[in-house]
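Missing here: one protein chain of the complex. Every other protein chain is in place.
Right after this comes chain A.
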């Protein structure tokens, strides 16, 4: 529509999307996690990049993450409209047509992969392309609505950014990059299942087969504990490799003990106890899980920054 003449006199004018609406389509909060973990992956790598190349690499990794977010919003618009947490997203709220979200997602996907390849190397570009495909097709289109293990396998998409950052700097993937991937991959299920415990109505209403819906809340509490136990060796293992050091190991020990205590509390509680205190333990575990991941990667970064002064690393 080129002008407002057609709407003059009407009680309501249709919403024309502003720039911020398109930014919201790229899930900026998820992008901030992608930027941070990719930046750490890039900075802890043994090979340095020129600051301009490093900036470009992080920008295009973030754009790739944003593109997959737009594709996810395009595909999930119907269930987003049902869930309270997502009903105000640009497509269900009518600010952006679904077709525009698809176009933006596809265009940014191609653009970010090609630009990352030109700015750094083909290994990083290939990993970014696979990540976008994994999140948009394997997770959003295939797994999310078909299996309660959606979060477990889909978590891989969020785990790739530090590996892409590492590949952008080195041109390959090594044990350290795999352990950073494993840390996020194993962290994702307990993080999202804790959220599902206190946002149960949302997933139930949308018909998304979350573990809480298909296997019940008791089984979900048990799964949180099991995955928290399985996560610890990867976190400690990463701290013992070349990207770790005494500080990273101390942080990993402390965080994993605290995380385990939180998972045990959740496992011991039943639904009546949770309702009585409005899911206090589950909410606190969820909030701590965010800090858990941030502090792990912050510790790797501090170790890398201290290395030139002979302080960081083993």
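FYI, a residue touches a chain if its C-beta (ideal position, glycine included) is under 8 Å from a C-beta of that chain, and two chains touch if they have at least 3 such contacts; residues count from 1.
Here is the rule we use: contacts and distances are computed from a predicted model.
**Q** Given the choices "Oxidoreductase", "Cytochrome C oxidase assembly protein", "ABC transporter permease" or "LutB/LldF family L-lactate oxidation iron-sulfur protein", state the protein name listed in UniProt for the chain not shown.
**A** UniProt lists the chain that is not shown as "Cytochrome C oxidase assembly protein".
**Q** Check each of A:16, A:78, A:201 or A:277 against the chain that is not shown and name the one that touches it.
**A** A:16
**Q** Taking the full complex into account, what residues of chain A touch the chain not shown?
**A** That gives, for chain A, the contact residues 4, 7, 13, 15-20, 22-23, 50, 52-53, 55-56, 59, 118-119.
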